[in-house]
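Some notes on the structure that comes next.
All protein chains but one are shown at their positions in the complex.
For chain A:
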Amino acid sequence: MVAADLEGPYEPAVSRADLGLRVHWCVLPFRVLLVLASHRGIQMYESDGSTMVYWHALDSGDATPVQAVFARGIAASGHFICVGTWSGRVLVFDIPAKGPNIVLSEELAGHQTPITDIATEPAQGQDCVADMVTADDSGLLCVWQSGPEFTLLTRIPGFGVPCPSVQLWQGIIAAGYGNGQVHLYEATTGNLHVQINAHARAISALDLAPEVGKLLSAAEDTFVHIWKLSRSPESSYIEAAPLL
């Protein structure tokens, strides 16, 4: 477990002004890295927190004075680590099996507003090559196939509210929105199959237990709900049922 706080002794200074620090364990084929994203940039540490192996300062070149500059949304896909930014660009880092020789291999364009969250899972097979979903402040979702070059497969438009949290499981995209709804989409087609009026306030986070197909949603209305995800045996359409 990692608890992130606002004070830090490590360089570059993660000071009191570093609000909205995001932390994520990235599990890669041969190593685990701890990744921190903030308004200064992206830091990657060895899994015991002992050494910082990589530091990427954010390029605020295009930002107007009124735009907040930050990195947000972290996920691992194969031997890549993807991190979202304030501009909507997603940075793709190629991670070697060991050592600090990390390279920024690609910048994905697809979003125009700040990235909120990224979800990944191993590709489900020939029928479903989608293995990454990125979400942003406008509620837009982009579905990608990872590789030496990432391919944009589908776009699922938003509807005027941010999508703070997204999960990907067995070809099902689960998205939590600022209006308290949880939507389930088919990753291959981008079609909406389930709409849950789950909460009375903005969803803060979604989490998923992959072995049992249970989705957890937490929101600012102080409630936590658990949903069972499944596919209809006849149509194989995505379904959801409330558990808690």
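General observations
The criterion applied here is as follows: a contact is a pair of C-beta atoms (placed from the backbone, for glycine too) under 8 Å apart; a residue touches a chain by one contact, two chains touch by 3 or more; residues count from 1.
Basically, contacts and distances are computed from a predicted model.
Missing from the rendering is one chain, named in UniProt as "Protein OSCP1 isoform 1" (options: "Chlorophyll A-B binding family protein", "Protein OSCP1 isoform 1", "AP complex subunit sigma" or "Ubiquinone biosynthesis O-methyltransferase, mitochondrial"). Screening A:Met52, A:Ile102, A:Ala202 or A:Ala218 against the full complex identifies A:Ala202 as the residue touching the chain left out.
One of A:Ala71, A:Leu108, A:Ile156 or A:Ala240 touches the chain omitted from the figure, and that residue is A:Ala240. Against the chain not shown here, chain A presents residues 7, 13, 15-17, 19-20, 39, 65-68, 70, 113-114, 116, 136-138, 160-162, 164, 178-181, 189, 191-202, 220-223, 235, 237-242.
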